[in-house]
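The complex appears here without one of its protein chains, the remainder shown in place.
Which chain is which? They are A, B, C and D, in the order written, and residues in each are numbered from 1.
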Amino acid sequence: MARLRSRAQLRMSALFLAATLAVPACGGGGSKEAKDAKPSNTVLQNKGSDTMVNVAQVWAEEYRKVAPNVEVEVSGGGSGVGIAALLKGAVDLANASRDIKPSEAEQASKNTGKSPVGFNVGADALAVYVHKDNPMSEITLVQLTDLYAEGGKVTRWSELGITIPGVKDDTIVRVSRQSSSGTYEFFREHALGNRDFRLGSRDLNGSKEVVELVGTTPTAIGYSGMGYATADVKMLKVAPKAGAPAVAPTIAAVHDKSYPLARSLHVYTLGQPEGAVKAYIDWILSPAGQKVVEDAGYVPVAAAGNATGALATEAPAPGAPPAPAAPQPKP
Amino acid sequence: MSAEPHAIETRGLSLWYGSFQALFDVSTDIRSGIITSLIGPSGCGKTTLLRCFNRVNERYGNVRTAGEIRILGESIYDPDVSLIELRKAVGMVFQRPNPLPISVYENVVFGLRVHTPRTDLKRSVLDEAVEKALTEVGLWKDLKDRLKTKATGLLLEQQQKLCLARLLPLKPEVILMDEPASALDVGGTRAIEELMFELAGKYTIVIVTHNMAQARRASDECIFMLMGKVVEHARTEDLFLNPQNPKTAEYIEGRYA
Amino acid sequence: MTESATHAPASPVKEIEVSDLRLAYGGKEVIHGISFNVHRNEILAVIGPAQSGKTSMLRCLNRTIDFTASASVSGCVKVGGQDVRAMKDVFALRRRIGMVAPLPTGLPLSIYDNVAFAPRCSGVTRKADLEPVVEKCLRQAALWDEVKDRLDSLGTALSGGQQQRLTIARALSHQPEILCLDEFSIAIDPVTTMRIEDVLKELREEITIILVTNLTQQARRLSDRTMFLLEGDIVEIDATDVIYSGESKSEKTRGYVSGMFG
Amino acid sequence: MAGRFAKTPHIARKEIAESVARSVFGLMSAAMIVPLVLIVGYLVVLAWPALSLEFLLDVPKRGMTDGGIWPAFVGTLYLVGISLLVSTPIGVLAAIYLNEYAKDNWFNRLVNLAVINLAGVPSIVHALFGLGAFVYAARFGYSILSASLTLAIMTLPVIIASTREALASVPMAFREACWNVGATRWQTVRAVVLPNSISGILTGVILQVSRAAGETAPVMFTGAVFFKAVQRGDLFPYGLGDQCMALSMHLYTLATQVPNVKEALPYATAVVLLGSVLLVNATAIVLRIWLRNRKKW
Partner (left out) sequence: MSSVPSPIRIARAERSRAAVLAEKALEALIRLSGVSAILFVAAIFFFVLKEAAPVLFSEGFSLGQFLFSTEWYPTSANNVRYGTFALTVGTLSVTALAMLIAVPFGLGAAIYLSEFCKPRLRETLKVVIELLSAIPSVVWGFVGLTVMSKLIVNATGAPVGVNVLNGGIILALMSVPVIVSIGEDALKAVPDSFREAGVALGATRWQLVYRVLLPAARNGLLAAVLLGVGRAVGETMAVLMATGHAVHIPGSLLDSVRTLTANIAAELGEAPSGSDHYRVLFLTGTLLFLITLVVNLTADFVVRGIRRK
């Protein structure tokens, strides 16, 4: 007769609570066990440039097929963030769409006693995009400065002599990137001559967002990696100055450095890479890794290297064998 | 005052809250111009019956009634009856004083504002109504300088009188009172009872009380209810001194609350 | 309370001594310094109209008034000779005073657990110890016969009258020396009221009872002495026979008892 | 014949005003159903081509332009689960304190204010806090642990509020009955209050789940990554110190970063996120109604 309702209730509730709590708990605990079951699993942390994040992601995805016991965590954030994290030893590999600054290298050796080592893993052309209905086909860096830079005066397409069909208000919708991305800094340095941007542009958070906005806005202009092109936009030819021939962002133009907004893409490590990191970089530089770069719409380093050899020397990589001869990674 | 001998007549009135039946076949006549009290133990249906008279119990969704109620000779369940007009004629005072959270003045004229088109409400009409109503309930002297203060800050006793006063400008025929003194102390109770005596004759008053002593003191007729049925309806003296029904006798002896 | 305090008919043992008890809620005084004693094994009825401070007074006895933040108490209440406000173990005090509230409150536990609740709280956990207590208390509250076959069912599922008796059984389960009933019949039917009144008459043999009621006739039927409390003051406290004889000292008492006001 | 209580023209006008008010307010309420239905409907329609069990179980492929969302889904489970593990006990105990123990004094008013404010702190500030406190100061780094702790603190007020509500719905009479027989506060809480408010507590826990699952900003800066390679359907891909993908951030990524993604993919991700959150909420609602109907008093 002494069946205790209160006890029974408490027990039931406790059970439920335990159950709710146990699921994730098992998850946490279980993951350790799962890890133990495959003891050789290595986690590589890879962080940095947003331009490269998609390539880096495919690298991680593909490398998993080659070396199933290596997990690569990829995060974006921007070149500066990747390098900053590298300098603290927080990540194994930093992606950067710009060169490491001397001050940064200095800080690295101060922090960790090691100096950063860079690998040239590909190249990119920063394309200037307009809507596909925009009759414009080429632009000069001077025009870009007038458009984008602080103190620039151009606000309407008519001022550039352009009439966009079916548009009443031809105010230029400037599309840019948020102020700390490598793309933003590169554009500022190479297109605007280090002058600041004029405020009021739409500073979007992703390269894709830029292209999409340009693709849906007939009066827009924007810049982004050439890999982001879609059917709704067109890439302008860019001339270094008025009168000079305008060059389209093509692989060839990147190779011969005739495109003014070309840049190389780097992966940095702290000190000479060893073990899994080295294997990963070797694989990135191998044809398989470089195919990823090409598929993503960028310029593979092998081709660039073969063409001129110029890009490859930009960041001397003592440990890195020349790409074509890269040893196959050991799975 | 109405000419009808009976202010309220019910015929075969039954009421259900959902599936629970609270009133069983109540047929009773309440005479005009006197104080009638409804007594009985808690849960006997006296408050429910009272709330039928101005149909205020229909605020709670699941109420169903059968039977008939005639007030001043008019069936109040007729389809063309406007609840608003009904409630103008049948005023109600509640267990806890519930002045509205607005000024004393606005409390008294609330009914007028609700029932008369704005254009007919001259300031002088309102002022006059306030003075008249507050005088009638004996609050004018205390409150005439504080007409703009919030009514919810008054003493409980004053609040309850105010609740009565705000019915008067509408010139109701019947005033229903639901345990009007249960939240008051002895002095407040006495004051309300005295007020009832003064108003009786001008209005028909029906009061629910759980306090037998009060029923005995303050009413002309008593209706004793038990389990949703009317057990006995008689002149107060007769009911207390010479109850016809043994259950009534038990109750007034204080066997149960 | 000492061992020597045996039954002396001449001078009754003071189970509770209240002196100059004052109680205020947020500055508004509702009990204005009352003093009275409760004798062992008597039934003291406390009558008075609503708002007179009857319930508040009871709550001062077992210090459940402590749960009302705005209340401030002064004066002295002694139970069994000990000042309740000086007691460290207030739970032990409450176990010495059984309290029955106006509205029947079966706890949402089984009938068995309702009664066994208090002993369990004080550390009795063995079934063999609990079962006799449960049975005894339910019998005392005149509920045993109705529920003995369904001790597992919920206390809250009983009828109002049964729940009120369950409440009494629960109040008895920690073997109190004093039982306080606060308008216990307010929400129950006459038949149950009469049964509980019979229960009280029997319990009087064992414990001290304080019966707060607004039914003057109930007080008259049951109590040895009656205290008339009006607006926070004791108007009169005397033998019940005297109070109801129509010859009590105070006119107010006579008026109240005969229904002139309240 | 017009009865004594028949409508006057004045009343008729008032009644018209009333029905106008009723319709206007009714339409305003209805206006809230419309966006919910439209948004859910629109998302589902666009997501339809991609929605399948395989989408849930598969990993992102070809630079996230294809494949499924498994690592993000399971990452969200991790974050939510661990944050729940932390916030439930603290939240429930805090609610017990506030409802059962706290006296009405300045200190406890302060505690109340703190709870209210904690609920009002913008999620991005929680993100800053998580970054400053857990990632850097506590040296947990960017990890599931940091992100979960941030989420836990962020969702604590949800649990506290609903638990308090549940506790407060237990009638005072029960407590008084317990105190009257000499039960201590905790005995009262344990025997009567907790068992009868368990439904409300569960509701709070479930709401916490839905809130935590949907948050983006706090995890973006404390432990969520753009991508992590995980096996299809792997239930335990992460450790406490790892970073993970999260569904909410994955949606953000797909919407703003990944080029040439299959059109239906971000919509399908949104539908899975929205669907899980609404499902969890609906569970809470159903549970609440069910338990309320079998209340024992």
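Everything that follows uses one rule, which is that contacts are C-beta pairs under 8 Å (C-beta built on N, C-alpha and C of every residue); 3 or more make two chains touch, one makes a residue touch a chain.
Remember, predicted model here, so these are calculated numbers, not experimental data.
Although one chain is omitted from the display, it touches the following shown chains in the full assembly: A, B, C, D. From the options A:S97, A:T219 or A:S264, the residue with contact to the chain not on display is A:T219.
When the missing chain is restored to the complex, the residue among B:R64, B:R113, B:K144 or B:K171 that touches it is B:R113. Checked against the full complex, the candidates D:N180, D:S210 or D:Q243 give a single residue touching the omitted chain, namely D:S210.
On the side of chain C, touch with the chain left out of the figure occurs at residues 1-3, 5, 40, 80, 95-96, 119, 121-124, 129, 132-133, 136-137, 140, 172, 175, 177, 206-207.
The chain not displayed touches chain B at residues 54, 56, 59, 61, 83-88, 91-92, 94, 96, 98-102, 110-111, 113-115, 152, 163, 166-167, 170.
Not every partner is drawn; the one left out touches chain A at residues 76-78, 80-81, 83-84, 168-169, 171, 173, 178-181, 184-185, 188-189, 194, 196-197, 199-205, 213, 216-220.
The rule is short, and it goes like this: only the chains that are shown with their structure count from here on.
When the partners of chain B are compared with those of chain C, the chains appearing in both lists are D.
Chain centre most remote from that of chain C: A (centre = mean of CA atoms). The interface holding more C-beta pairs in contact, when C-D is weighed against A-D, is A-D. With centres taken as mean C-alpha coordinates, the chain found closest to the middle of all protein C-alpha atoms is D. Centroid to centroid, with C-alpha atoms defining each point, chain A and chain C lie 79 Å apart. Chain geometry summary: the mean Cα position of chain A and that of chain D are 33 Å apart.
Residue numbers of chain B whose C-beta contacts span two or more other chains: none are found. Among the residues of chain D, those touching two or more other chains are numbered 191-192, 195.
Only residues 6, 9-10, 13, 16-17, 20-21, 23-25, 27-28, 30-35, 43, 45, 50, 53-58, 60-61, 63-64, 71-76, 90, 204-209, 211, 227-228, 230, 295-297 of chain A touch chain D when the two sit together in their complex.
Those residues of chain B that touch chain D in the complex are listed here as 72-74, 76, 78, 80-82, 84-86, 89, 114-117. Listing the residues of chain C that touch chain D in their complex gives 62, 64, 67, 69, 91-95, 98-99, 101, 103, 105, 107-109, 117-118, 121-122, 154, 156-157, 167, 170-171, 173-174.
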